[in-house]
Every structure is written in structure tokens, then in C-alpha cells.
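What follows is a structure written as C-alpha cells; I'll ask about it next.
With one protein chain removed, the remaining protein chains of the complex are shown where they sit.
Then we have chain A:
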Amino acid sequence: MNRYPLWKYLIIAVSLLLGLLYTLPNFFGESPAVQISPLRMATQADTGLLQRVETTLANAGIDSNGLFLEEGSIKVRFEDTDTQIKAKDLLQSTLGDDYMIALNLLPNSPQWLTELGALPMYLGLDLRGGVHFMLEVDMEGAVSKTLDRHSNDIRSTLREKRISYAGVERLGDTLTVKFRDAESRSQALDELRTTYEDLLFKEEQTNNRFNLTASIRPEAMIQMQDSTVQQNITTLRNRVNELGVAEPIIQKAGADRVIVQLPGVQDTAKAKEILGRTATLEIRMVDEERDLDAALQGRIPFGTELYEERGSGPILVKKQVLLTGDRITDAQPGFNEDNQPAVHIRLDNNGAQIFKKLTRENVGRRMAILLIERNQAEVVTAPVIREEIGGGRVQISGRMTTMEARDVSLLLRAGALAAPMDIIEERTVGPSLGADNIARGFNSTLYGFVAVAIFIMVYYMAFGVISVLALSLNLLLLVGLLSILQATLTLPGMAALALTVGMAIDANVLINERIRDELRAGVSPQLAISAGYERATGTILDSNITTLIAGIALFAFGSGPVKGFAVVLCLGILTSVFTAIFVSRGMVNYMYGSRRKLEVVPIGKIWIPKTDNTRKQFKYAFPQESVVAATESTASPQAQNNKSAAAKAEPVTGNRAGKDTETGSSSETEAIPEESQSSAASENKPEATDNQPQKSTRVRGKRKQTTRKGKKK
């Protein structure tokens, strides 16, 4: 009866092993490291770079504790933070601006563990220190910016088409174009409708005024919102790279929000400044007549400036700005007619006109697109103009890879923020507080666990020890699971860890109390264990599911720290059900299940209500009575009238227990027929044996029916 087939033990062993394996990295701690990642997609971290870093460090006499290439970046481990910072400064000056050099902490766990994917838990900002920002994109700003641009474009379109109008006005979210007569209005409507697909035009007539109102189509609005947020995220990512943060998180949250998390960042003032900065794009002409070599030697010709072209060499650019970036409405990577990678740029109406003029006058020459950020300018690309380009659709191609095309289009789009952003939430945790918080969470869990363990072991003796072992395994599995999932562990998460200890013991208490109940009723030890587990299982599931409901709701509606709490709570419930029901049963079965004659269950001394006499006054309380009650209801109508039936219950003997053990696991699966049989059984039969299996599986008897046949001998 109390035996597990081998596979069940195997499951326990495997889960224990996995739990241990994945919990292990958490014990190794972390060591300071420097992370080198390429800033552009075109440059890559490869073995060549690895070699370069290695020789640079060796030449400067800086010892490293290993350096390796991982996930597109190079990581170098150091003994202490002093060497780490020295190395960072050195690499920064040697490698230049193409790479991001960031300080990082790397887990110390051995290589083979890392290769298995076993990483330490991912600590939230409140534990490791850092900055969390939530930024909101100012959508109204974006809409009015778009409308302003449209109103300019509409003016020039109307002028170009020689349609007379009285003015264009922006009122809130709509544009009003005024006309003097209906004819020019309808003419304009035809024209504008085809040119401005994103706008919804409506004719309006009040007091002899012929108006045309334009508003942004809802679907265009959604698209605009999406691309605005996306563009801002791209911009933010570029900027954060400059900060040198090892593992920044930048993600969209809701329709118009962005979350930026910078672990380990100390200088919040700088972080805020960089996030809030604006950048601009400029189009200028390349000066190809003047002497580049002379300029490189310091004699920069008048009216030009020397810049670095991305992915190539220095370049001389004229000072005159022909076009600015806010004329670019979109830039996408793609291919040209010859299937060469290209960047497709769209300009707004005014921009298109300027560009047309510019290209007409400069065929055969090179133009330069500059990105200016914090007074630092860089030439993103410098293509040759082949022909006059009208219509505002520009294609840049030639000598670039698909990756470069992507890079360039991203930069053109993301050079500046699409719309202003406000910080609406900030949570900064200093590193000292982070360390304190880890200690707090750890101590709460540790001391709580120790107290519970002692209490339970003293109270339930050997079964208490089993419960505590199951509880330890529960913690092990939970930590392992958190490590595998790399879910963010926050301080409330650690509180949930501690709370899991307190709540998981509930399942063990339920089981142990049930076993005591059965023993109190005089049931034989093996039967009592089996029945105790069986009957507690339903209750355990019920009560944990309700907590799980709360956990899921917290996860769904909670934010930040509360989510961290919810994740651990939910996972803790799953592991605790597994360990309390399955694993602790396994341990009990292993230790006691094979003993034919188990005289006592070591579950602490059990107090049994004394004599039959007491029991008589004691109306319906304990299992003997309930057993009779169950039997009498199904079996003997006359007994139902006999209120003192309880008192008649014969002293329960365990003499049938041996038989049960012999039939093995089948005894616990014979619930329903047992019932019909017991109803036929006469009352003077020893009740406990007849009814024991019935009791143990009543609740779940029907489900088990299907498995019964297979198991029967």
C-alpha cells in the first residue's frame, strides 16, 4: 500500500538533482568583469577582437581571470574592482567609440554549469541597485507635430497646384483649410485626398465659409503611436549604450510607455540627462575638391569641417546645412532594383522640394548625412547623387551590407526622439541598500525556516523531519525554478519566498494531522499513513488553488515589486504541492512502506480520548463513530434510528491491515465497490478495515475507477 513504483522515486531523484544543479550557481557569488560589446550592427565581437583585448591587457600588465566571447560580446573577468576599473579605462581609450565598454558582474560558477544554462537568479533593481524609469511618450505632442507638418505640406501642395485658399489652421486635433468658394474646395479635396492618405477630410460649410477639415485617421493614429514609441525606444537604446550599462532593459509598457531599467547605474543625474537629450540629423554636401590629407594634418579648409564617416575614414564636409532631420518622415532598410541592400527614405513635402533642388544641382557629387548628438557629429553615410530626385522618396544604396542598411535606417529614424517623453516614475536604489535588502530577505527566510523546522520536528518527530526535508526540497526547487526561468527576484519576491516556507508547511501539517486522526481512531499504522495522505490531498489542492488565484491576480494587475512577489508566490505554490504530496509521501514510503509490521508511526505521541464512556457523551466526534454513521446510512435503516450507534462501535483492530498490505496498491483504489460491499457487510465485522479504503478515496473515488481494472490482480 505505502509503496511507490520505481519511476516515482526516479521522478523525485531527478527533480532533486535538477533542483540542486540549478540552485548551485547561486552559491558561487559574482566577480567584477568588463563587458565589451559592439555598438553598431556592422561591427562584430569576434575572435579577432578577443585577441586584441587580450594583447591590450597583457601589454598593460593587467591580469585577467579569464576572457571569453559570449552572446555577441566579450567578457573579461577580474580579481577585484580596482583592476576592473583600470581595465575599463584602458579598453575605452584603446578600442574607441565603436564599442561599448561596461562594468558588469559575472557569476563565478564553473564553466560546465554555465554551459548547462544554470545561472544564478536574476536580481531585481531593489536587490542589486540601479535605476528604473518609466517614461511616457507625449502623444499629444506627437500629434500636433504631425499636424503642423501636414499643415505646411498642405499649403505648399495647394500653392503648387494653384488652388486658391484662404488659410490653414490647426484647432486641437484637426486642421481646417479655408476656401472662398465651393469649387476650389472640391478641387482641393480631390487633390489632397490622393496625396494625404493618413488624413480624413470632411467638407464643412458655415456662414458662407467653405471649409475642409482634416483629421488623422484612427488607424493611422494607431500606427503613428506605435512607430513613435518604437522610434523612441530605438533612440533610448542608442543612448543607453553610451552610458555603458551591462544589461539594460528597455521595453514598451502599454500603448505609450517605455520602461528603462539600468542595473548598477550610480549616476542617476547623468542617466536622466542622457535619456532626455535631443539629437538632430543634417544633410550637407561633401567637399571633394579640397585636400583631405592637409585637413588631416590640421589645416582644415575654410567653410568645411572634418568628420569621421561611420565604417570608413575621415571625410571633409561643407558647413552649410541643406536639410534637417525633421524633414525625414521614415527610413526603412530594403533592396534596390539590382537587389542590392538599400535604405529607403521618405521626406515630407517641403523636404522633398528642397531635396529635388539639391539633387538637381549636385548630380555626381556626394552628400553627407550627419547625426549630431550632444555637439558630437558623425557622418552616418555619404552617398553619391546619381540623378535628380523628386517626390520625396530617396533611396541610398551601394557599398553596404544588409546589416549596414538596417543600421543606417535605424539611425535616420532614431536620431531624434519622435515625440517628447516625460519621466512618470522613477525608482532608484543605491548599491548599499541593495546589498542590505538581500541580507534582509535572506535572513527573514533563514530564521523563519529554522524556527518552523524546529517546531515541526519537535511536534511531529520523524514525520516532522520528513516534513522539514520536503520543505527544504521545496525551497531548493523554488530557487532552482527561479534560476531556470530567470524571473526577476525582488525584495517582495524574497518575502514571498519566506512566506512560502510558512504556507507550504500547511500541507504537511494537514497530512500529519490526518494521520494522527486515523491513528487516534485506532487504524493500523500503514493504513493510517495511506489514508492520511489520500484524504489530505484534496484539501491541500483546494486550499492552494485559492491562493494561486490570488497570486495570478497579483501577477496580472501588479506592477514592478508586486509582480515579483506574485511570481514567487505562484511558483512556490506549485513546488510546495509537489513536495508536500508527492515527495514527502515518497520519503515515507521508502522508510516505512516496506515494513510488514510497523508497530508505531513515529509521528509524536498521540493522545486518544479515553474510555467508551467518554465517547458516549461525545456525540459524533471521532472516526469510529463516523465510520458507523457511514455504514448505517447505506446499510441498515434500523441502525439509523439508533442514536447511540456510535457507542456500539467495536474497538477497532488492525487485524485486517496485513491483508491490505498484501494486496498492495490495489487497496486504495477499490473505493466504490468497497462501498457497496461494505453496505452488505454485517455490522459486527471490524469496521475500520471495511471502511478504511472507502474513506481514503471517497472524494476522488470516481476518477480512480478507471485505473482500477488495470491494477487488479
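Basically, a residue touches a chain if its C-beta (ideal position, glycine included) is under 8 Å from a C-beta of that chain, and two chains touch if they have at least 3 such contacts; residues count from 1.
As a working rule, contacts and distances are computed from a predicted model.
**Student:** Assuming one chain is omitted from the figure, identify its UniProt name from "SufE family protein", "ABC transporter permease", "Protein-export membrane protein SecF" or "ATP phosphoribosyltransferase regulatory subunit".
**Tutor:** Checked against "SufE family protein", "ABC transporter permease", "Protein-export membrane protein SecF" or "ATP phosphoribosyltransferase regulatory subunit": the hidden chain maps to "Protein-export membrane protein SecF".
**Student:** From the list A:Leu116, A:Leu296, A:Val363 or A:Ile424, pick the residue that touches the absent chain.
**Tutor:** Within the whole complex, the residue contacting the unshown chain is A:Ile424.
**Student:** Out of A:Pro301, A:Gly448 or A:Pro602, point to the residue that touches the absent chain in the complete complex.
**Tutor:** A:Gly448
**Student:** Quick one: say which of A:Ile101, A:Ala118 or A:Met134 touches the chain that got left out.
**Tutor:** With A:Ile101, A:Ala118 or A:Met134 as choices, the missing chain is touched by A:Met134.
**Student:** For the chain not shown, which residue from A:Tyr122, A:Phe335, A:Tyr459 or A:Tyr590 touches it across the whole complex?
**Tutor:** Candidates A:Tyr122, A:Phe335, A:Tyr459 or A:Tyr590; residue touching the omitted chain: A:Tyr459.
**Student:** Which listed residue, A:Lys86, A:Lys356 or A:Arg440, touches the chain dropped from view?
**Tutor:** Going through A:Lys86, A:Lys356 or A:Arg440 one by one, A:Arg440 is the residue touching the chain not shown.
**Student:** What residue numbers in chain A mark contact with the hidden partner chain?
**Tutor:** Residues touching the hidden chain, for chain A, are 126, 134, 136, 268-269, 272, 276, 422-430, 432-433, 436-437, 440-441, 443-449, 451-452, 455-456, 458-459, 491-492, 495-496, 498-499, 501-503, 505-506, 509-510, 513, 516-517, 535, 538-539, 542-554, 556-562, 565-566, 569, 604-607, 609-610, 614, 617-621, 625-627, 629-630, 632-633, 640, 643, 656, 659-660, 663, 667, 670, 672-677, 689-690, 693, 698-699, 708, 712.
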